[in-house]
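This report refers to the structure that appears directly beneath it.
Shown here: the complex without one of its protein chains, the others still in place.
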Amino acid sequence: MALPSMASAPRRRPLPASLVWGAGIFAFVLFIAVAGPFLAPFDYDQMNILKRMQAPSAVHWFGTDEFGRDVFSRVLYGARLSIAMGIGATMISLAIGVPLGLIAGYYRGWPEEAIMRGVDVLISIPPIMLGLLILAVTTPSVWKSALAVGVIYVPIMVRLTRSVCLEVMGEEFVEAAKARGERGWYILFSEILPNAWPPIIVETALRVTFAIMLGAALSFLGLGVQPPASDWGLMIAEARPFIHQAPWIAVAPGIALVITVIAINLLGDGLREILDPRMKRDRL
Amino acid sequence: MRKLFLTAALSVALMGGAAPTVLAQNSLVATINANPNNLWPAKATIGEEYNIAVLVYNGLVRITPDLKFEPDLAESWESNEDATVWTFKLRKGVKFHHGKEFKAEDVIKTFELIGSKEVASRAKSHTDLIAKMEAPDDYTVRFTLTEPYGGWAELMIERQLKMVPSDRTLEQLTNEPIGTGPFKFVSYQPGDKVVLEKNPDYFEKGLPKLDRITLRIMPEDAVKIAALQAGDVDLVWNLPLEAIEQFKDTKGITVDQKPTATWDGFVLNNSIPPFNDMRVRQAVYKAIDKRQLVEFAVFGHGAPTHSPIPPTHPFFNKDISFEPDIAGAKKLLAEAGYPKGFKITIHAPAGRPTRERSAVALQQMLKNVGIDAQVERIPYNRWGATISGKVPFYMDGYFARPTLDTSTYPWFHSQGSWNTRMWHYKSERMDAILDKARGTVDPEEQKKLYTEFQKVVVEEVPGVVMYSQNFVTAYKDKLKGYTTHPYLWMDLRTAHFE
């Protein structure tokens, strides 16, 4: 990642709190995602009929579910699939979307037409529908969910990148570079991209959260992870019949999901504060 | 002054007029769980559709909630000595909702339609038993059967065998339900609701008591439970068994539970490895604990059983144990060439919670004998085309059938309609028992045969019937004259509000 603005300014300021908190919590969640199975006090599919639907206690922190399984252990296990799905999907959409968006925004003319019309078609199916359609014709699995979600967000990335690119192109320094007779690629990657990053990064953080949530929603509809494995979406879906009797079964994975998403949002905002040169200028 | 008087009088009149209608609620809102796709009973395949069949139509015979067979559109019936010719005397003066009088021609037309290829009714296996139908007069129908069949009259309670008028086209029958039943069809918004209203000309005098019934389609359990508690609906049909507990302390709501012959089980495909080896099937049977499955899958609201014959039935074989035998199972697996077990996928239908839960529980139980099972949930849409009868191991379950023969023969006889589609189980021993039982009219002999049948089922393990489950409806206390029917339909003829 080229960050000329960071390199040029002598930085001795403390990092923004949101970044610290966001990165901290997110690192913790990542740690859980990786180490969850070793941390879990119980096996995620260990059933015990006598302990069915017990309220949270010292032994079972988040209570037990309809099979008597430990909800806390299941939430820890669920972290892995939920997060892998979110990040994987976003990386897919970022890797495809940003280059296409820049090309469309800068070159205009036929590349823009070609890219944007392709985007028009892809984007004319609302997100969950594309996922539903893909998953309806194939057997559901985590990786297909991630791929479906990733493809869904490509057009959004393209459009955003293009619109930011157009905005930046109106700025004086781009005009200046053009006046200097710089080549297109140079302007695109040295002038426009660094200045286009901030909104893209904010959006990426949003996208990861949206991807985690959409992935969870697909699992919730039974089109992602298969039992007895669990991600948070499926856990909530399976707990629906019990929400009046044993709300903790649904609420615990939900809160885990919410905390993760909040952490990533904080991280995104923190990055935004560091990366946006105009914001910094203002604060100084 | 005069104006004031008038207003007062008016308001008194209004209140007087309004009060009784407020007190006597005459319309009922009930929930059903899935969209009824076919309103014509001949094509019905799910419980929601059977409900409409029972409310809008009549059969020749019906069954009461305490399991007694009684006349419906037939007044009486008799058979010849060897149960091959059955004569039904029809009720006179019964009118269809569009005004036509119900006659023998309608009975014959109904059975012809059900037996026809275009309709492809589930009940075709019943009408295939008919060799000849005659109407000696307008109010008599005579069936000549292809073989002796002692339970023919009882079979008439079957859900698809509802009388439709003979003067309607196929399209009308499909889209505009016309029956003789207590309620008339008003409207149907797919995914939303079915509305029925009182049939004022219903042949049972004074019935039905309700003016209007709305069947709301509400698949989500938590939502319909809340709707009942909030008073949005009056009756929840087929309350999920896991929800019974939470109504324990709720005032004003009755939870009514009945044991039924409706069962869940799993299919082991007898024609492909590893289950073509009887020892492997026996090992699976020995590995599982049906009593635990009842706890896990239906929260104890059911009973373990050996076959579709429920423990409440007098012919239930009490001598067979439910005790699992892990060591025995391991030994059998080793003998069959799987000393370390094997990998297998259990297919479970998504959205059928009792079967999903049993699949997950089975997975754990099979682990004990070294069988490594994966659970895969398949949406019901793909079930028929990709799972049913095609994969080695899947969860399944069926509604209670009208007679012992219809509960057993189709699944366990080598020519049985479900067996040839699902289990591919062939046993001469079994065929002999079922053939003999079908032709027998002597209850003692029947009891002997069906007791033996259950023994063979657990010895040869064509597949496993896990438990028979209870059926529950929950309703407002002020709903009277209604009781939960073990055949899983709502009989609302005498239902009314207090």
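Per-chain residue numbering starts at 1, and chain names A and B are given in the order in which the chains are listed.
As a working rule, a residue touches a chain if its C-beta (ideal position, glycine included) is under 8 Å from a C-beta of that chain, and two chains touch if they have at least 3 such contacts.
By definition in this document, contacts and distances are computed from a predicted model.
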{"item": "Among \"ABC transporter\", \"biotin carboxylase\", \"Quinol:cytochrome c oxidoreductase pentaheme cytochrome subunit\" or \"Heme exporter protein C\", the UniProt name of the subunit that does not appear here", "value": "\"ABC transporter\""}
{"item": "Touching partners, among the displayed chains, of the absent chain", "value": "A, B"}
{"item": "Given A:Val59, A:Val121 or A:Ala176, the one touching the chain that is not displayed", "value": "A:Val121"}
{"item": "Full-complex contact with the absent chain, from A:Ser93, A:Thr209 or A:Ser230", "value": "A:Thr209"}
{"item": "Touching residue (missing chain; options A:Leu160, A:Ile192, A:Ala229 or A:Ile274)", "value": "A:Leu160"}
{"item": "Omitted-chain contact residue, chosen from A:Ile192, A:Ile236 or A:Ile274", "value": "A:Ile236"}
{"item": "Residue touching the undisplayed chain, where the options are B:Glu112, B:Asp192 or B:Glu459", "value": "B:Asp192"}
{"item": "Residue in contact with the excluded chain [from B:Asn26, B:Ser76, B:Thr146 or B:Asn175]", "value": "B:Asn175"}
{"item": "Hidden partner chain, residues of subunit B it touches", "value": "35, 37-38, 45, 117-118, 120-122, 124-125, 174-175, 189-193, 216-220, 222-224, 226-227, 229-230, 232, 351, 379-382, 384-386, 388, 417, 421"}
{"item": "Interface with the undisplayed chain - residues on subunit A", "value": "108-109, 117, 120-121, 123-129, 132-133, 136-137, 156, 159-160, 163, 166-167, 170, 178, 199, 202, 206, 209-210, 213-214, 216-217, 220-221, 233, 236-237, 239-240, 243-244, 247, 250-251, 254, 257-262, 265-266, 272, 276, 278-279, 281-282"}
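Operating definition for what follows: only the chains that are shown with their structure count from here on.
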{"item": "Intercentroid distance (Cα basis), subunit B paired with subunit A, Å", "value": "46"}
{"item": "Sites on subunit A touched by subunit B in the complex", "value": "45, 47, 49, 66-67, 136, 139, 222, 226-228, 240-245"}
{"item": "Residues of subunit B touching subunit A in the complex", "value": "220-222, 225-226, 240, 242-243, 245-246, 292, 295-296, 350-351, 353, 356-357, 360-361, 363-364, 375-377, 379"}
